[in-house]
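Every protein chain of the complex appears in place save one, which is left out.
For subunit A:
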Amino acid sequence: MIDKLLLVALALFSISIALSLYRVIRGPSMPDRAIALDTIGVNLLSSIAIVSIVLKTKAYLEAILILGILAFIGTIAFSKYIERGVIVERKSND
């Protein structure tokens, strides 16, 4: 029973990733794409959690945390590029 529920949840997460992928490809503006990529990252993280329950292992917990950190830093870099046009500033303007 619980296995079927986990598989259904995994299928729903992949549908959600596919819908966000549509927004990445057809997004009218760049911030839409940045938000959609962040959503894909969070859904991927939840999918890894469900896969680790299905496989009955704790070896993926570090991968979940690392994926969360990388999605955070990637979204910050993406949005800073959209706003300022530069990612790494040499010195601050003020």
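Heads up, the rule we're going with is that a residue touches a chain if its C-beta (ideal position, glycine included) is under 8 Å from a C-beta of that chain, and two chains touch if they have at least 3 such contacts; residues count from 1.
In this section, contacts and distances are computed from a predicted model.
Participant: Between "Na(+)/H(+) antiporter subunit B", "Electron transfer flavoprotein subunit alpha", "Cytochrome c" or "Aerobic carbon-monoxide dehydrogenase large subunit", choose the name on the UniProt record of the chain that's been left out.
Facilitator: "Na(+)/H(+) antiporter subunit B"
Participant: Determine which one of A:54, A:69 or A:82 touches the chain that has been left out.
Facilitator: Result: among the candidates, A:69 touches the missing chain.
Participant: Considering the whole complex, not just the chains shown, which residues of subunit A touch the missing one?
Facilitator: Contact residues on subunit A toward the absent chain are 59, 62-63, 65-66, 69-70, 72-73, 76-77, 80, 84, 87-94.
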